[in-house]
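Every protein chain of the complex appears in place save one, which is left out.
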Amino acid sequence: MKHLKTLALGTAVALGVSLGGVTPQVAQAEDANYVPLLTYRTGPFAGSGIHIANGMADYLHMLNERDGGIGGVKLAIEECETGYNAQKGVECYEATKGKNALVYNPYSTGITLQLIPKASVDKIPVLSMGYGLSAAADGNTFPWVFNVPDTYWDGASVVIKYIGQQEGGLENLKGKKIGYIFLDAGYGREPIPLLEQLAEKHGFELLKYAVPGKEMQNQSSQWLNVRRDRPDYMIMWGWGAMNPTAIKEAVKIRYPMDKFIGVWWSAGEDDAAAGGAQAKGYKALNFSGVGMDFPALQDIKKLVVDAGKSPTDVESMGGTLYNRGVLNSVIIAEGIRAAQEKTGKKVITGEDMRIGLESLNLDEARLAEIGLAGFAHPMKVTCEDHSGSHPVFIQEWDGEKFVKVTDWIEPMTDTVRPLLEAAAKEYAEKNAPWPERTEPCAN
Amino acid sequence: MNAIVTNEGLPTSEPVTQREVLLKVDNVSLSFGGVKAITDISLDIQKGEIRAIIGPNGAGKTSMLNVINGFYHPQEGTITWRGEERRKMKPYEAASQGIARTFQNVALFKGMTTLDNIMSGRSLKMKKNFFWQLLWRGPAEQEEIEHRRRVEDIIDFLEIQAIRKTPVGKLPYGLQKRVELGRALAMEPELLLLDEPMAGMNLEEKEDMSRFILDVNQEFGTTIALIEHDMGVVMDLSDRVVVLDYGKKIADGPPEEVQASQAVIDAYLGVSH
Amino acid sequence: MLYDIFVDPFVQMYQMPDFFLQVLWEGFVAGILYALIALGFVLIFKASGVFNFAQGIMVVFAGLTLVGLHENGVPAFVALGLTIVVMGVLAYGIERVVMRPLVNQPDIILLMATIGLTYFLIGFGEFIFGGEPKRMIAEELWLPTGSTAFEFGERGLVILQHIDIAAAVIAIIMVAALGIFFNKTRIGRALRAVADDHQAALSVGISLNQIWAIVWFAAGLVALATGIMWGARSDVSFALEIVAFKALPVLILGGFTSIPGAIIGGLIIGFGEKIGELYWGGLVGGGIESWLAYIIALIFLLFRPQGLFGEKIIERV
Partner (left out) sequence: MFYREAGQFKTSYQSDQAMFPILQDRIGMAVILAVAFIVVPLTANDFFLTSIMIPFLVFSLAAIGLNVLTGFCGQLSLGTGAFMGVGAYAAYKLTTIFPDVNVVLFVLISGFFSAGIGAIFGLPSLRIKGLYLAVTTLAAQFFLEWCFIRIPWLYNDNASGAIEVPKREMFGVIVSGAEATPLARYFVVLGITVFIAFLIANVLRGRIGRSWMMIRDMDIAAELMGIRPLQTKLMAFAVSSYICGVAGAMMVFFWLNAAEPSSYSINLSFQILFMVILGGLGSLSGAFLGAAFIWILPVMLKFIPSAIGLEIGAETVEHLTFMVVGGLIIFFLIVEPHGFARLWQIAKQKLRVWPFPY
């Protein structure tokens, strides 16, 4: 016992001493563009997070392998585990921002919200692709935040539009009940203002079912409520372990699955598969291609995954979330490329990256050029509009895989855009004094 | 009876019965669920005396002390303190009226030093509020020093200067008992209840403790009620003795009288009831 | 307002009896699962006085091991057997590495050690099997997965999941088996002796270490059963850990040492929170499930500090 105590004392002292040496090296290769990836492969949201993380990392690694980086400059890629925890996310941010980080993709609306005020101060853009603060689409208020290709409000409007189509016109929504089940966090609450607005406008009743983050896997009460209320349609804003549980519960109460529509984050294959055969008919929004029939994805498989340079499971490649991660990295890569073109520099900074993202123009030709023809809807960012409100489509689970069942559906931009601008204004007021945009428009 | 304590300078020569009654217990009964701990007991404690409560194990002695300092509430009977009938009260109220006690199994504050333990006895006398305590400098410190002086007097009295800064958990049993007495004394009580103050002590320690008890009684005029098993000590120390058995009072009076009582002899020798 | 609180919920119960039955059933099933976790706590607390915070994690860990092994190509029942072995090794390891050196420490230290164990098991489980939620191999273990609907009056429907029925049956078997084990076997008697008085048990030649290892193993088996049942309802991942917190109010209701207490407490909490959430939760925005159980337990505790089945505490000095 006595020796143990000495050992403990020794350990404590050693830990104390080594403290001094911890500060992470800021030394970074001068000739690389540094892209930190805030990912989560642990915790309750790992089920979704792992696929995203793999997709993001693999595409960037593939660029390094195949093209030697972007514009001849290698990418330095570093993952930092956040566990979907805002606190750890900020920690990752603080630890990596000093290494000339180009852009941050928090993959958590919570972390995004924390980084938004920091972005303009540290001059590092935040790319929240299809998540985060919807109002950030207003480039005049949020020059450093990008949420291309769509905001949650765009997504919610597409769902309502689709339901309208099913019912034979938006006017037929009058008197209908539409249920909204959501993760009770910044993420799930984000679309509520828009849905409420649309409910008022089109005369349907919006029923809200909140799922607390820590009770994600125990949703029986929420679904019992659904059973009692019998809504005509269900919309879901779920993530991580919430998705499969919700789909299972829906099956359990025998909710008609073809009237159950998830957001693009509730579109994982694993999520739907959890419901078994009865989950057939479940629908979800999507804006990135499904499957492996893209040259770029084949390159990833060949150069990265098969070469053993990635933890990715080959079978999960081509899945909705994996491909979503790839699309995220495509936007990063195209942003870097645009920045290199605009500034003429090869090794760029966060400020250059902001310019690059702001002049992002991913048209069909370009998509084809990078081996991803038809992988996503062409997307374009302007100085005013950092989201672009691009069309999305709806996919349906056929018991084995997701199948695209609609064409590209345009969001209700005319409704959404004014609301976005109003929300941006409100955000700036609430967080007064919010910095005015001083960055010139490079386009 | 081996006289371990010399009776030199016994309190006063005046007849015991003429003193003022400090505490009076009338027809008290106490039970836990179905178990009767005390049945219809009456006794009084007079100011300035040393009153012993004796009896075999399980006779209800400790329960009696618990009733007196408000820890248990009897189902029947009344308690009169300084001539006023006492309502059902909390132990801390009894303490603030001037009743202090020690415990059968030492109940010191194990994580604190001897000094702090005895200082804790001064708690009721210290008045400076939270905000002065926050500041420390000034009134709170003055008060602390003032009470520290009184506590040091007690430490001197009990001859435990050397262990002032020692955590009490590390002290031998005899010293712990002494510290506990010191803690009770620090409260400057009117009535001091001692629950087996000499249990588990050797002869020398018993002698010391007996001397402290007598000194307290004489020097400070504190009234003492004590439970003790050592008959020699009881007979030599106490002015009056009450004997309990199976929760009932079987004798009450001066030591010699009690000693001669047939009921007491039966109780101790275990005559079947 | 008063109407909403005192009248409307009961009107609803009356008007939709099928739904009310369904709510009761859901409450019953949830209660059974809470009771199973609480049962693990009680076993360990009875035998060693340790408040085992890691019980919730052991549930996930057992489920994860089972599914993880299966994912790596081990046939389902072999995986089940191996998982039992793993839980045995874990129990032995905990007894050896954690319990034995910490014997006689205060409650809070033991509690902290089990929270440390929780951290360790989370890291270890994810390190070995990965962090993503996994589907429970219910079908492979021949557990029924369908559901049966009962018509009930007009338009009424009560849906019973077969897996939930199985959970209830298994819980009953488990409790009965434990009862027999405690009352009829030599080890069971030794265990009860230890629960009563450590010192006395030691003095009649019972090996505390052995008993502890056995108890942790038994708790591990209970955890495995719970893990399978819960995993079949929702996937196996460490997010389940939070749900395990629900077992704590159950313990308060039932008392830390009473097996019937754990079961009845579980059912009270299960029914209480479902009925509360569905009939009253809406008044304050829903989601009251997350704390209702605790408030029920707290109020209960104010009136009966020793729990439903605990003995009345007489304080002595």
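By letter and in written order, the chains are A, B and C; residue numbering begins at 1 in each of them.
In this section, contacts are C-beta pairs under 8 Å (C-beta built on N, C-alpha and C of every residue); 3 or more make two chains touch, one makes a residue touch a chain.
Small disclaimer: the values here were computed from a predicted structure and weren't measured.
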Chains shown that the absent chain touches, full complex: A, B, C
Full-complex contact with the absent chain, from C:A35, C:M58, C:V86 or C:L121: C:L121
Residue of B:R19, B:R82, B:R148 or B:H229 in touch with the missing chain, whole complex considered: B:R148
Contacting the left-out chain in the complete assembly, out of A:G69, A:P106, A:P212 or A:G350: A:P212
Hidden partner interface residues of subunit B, rising order: 69, 71, 90-92, 94-96, 100-101, 103, 107-112, 116, 119-124, 126, 128, 130, 133-136, 140-141, 143-145, 148-149, 152, 183, 187
Interface with the unshown chain - residue positions in subunit C: 51, 97-98, 101-102, 105-109, 111-113, 115-124, 126-127, 131, 242, 245, 248-249, 251-252, 256, 284-288, 290-291, 294-295, 297-298, 301-302, 305, 315, 317
Touching residues on subunit A - with respect to the absent chain: 4-5, 7-9, 11-12, 15-16, 18-19, 21-26, 39, 41-42, 46, 50, 78-81, 83, 85-87, 90-91, 94-95, 98, 109-110, 113-114, 117-118, 120-121, 133-135, 184-186, 189-190, 192-193, 210, 212-214, 311, 423, 430-433
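Operating definition for what follows: only the chains that are shown with their structure count from here on.
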Central chain of the complex, centres being mean CA coordinates: C
Chain whose Cα centroid lies at the greatest distance from that of subunit C: B
Highest-count interface - the chain pair sharing the most C-beta contacts: A-C
Approximate Å spacing (C-alpha centroids) for the pair subunit A, subunit C: 36
Centroid spacing, where centroids are CA-atom means, of subunit A and subunit B in whole angstrom: 73
Subunit C residues counted as touching two or more neighbouring chains: none
Residues of subunit A whose C-beta touches two or more other chains: none
Contact set on subunit C toward subunit A in their complex: 16, 19, 22-23, 26, 30, 126, 130-133, 135, 145, 147, 149, 159, 161, 233-235, 237-240, 242-243, 273-274, 277-278, 281-282, 285-287, 289-290
In the complex, subunit A residues that touch subunit C: 41-44, 46-47, 50, 184, 209-210, 212, 214-221, 224-225, 227-228, 240-241, 244-245, 248, 252-254, 270, 273-274, 276
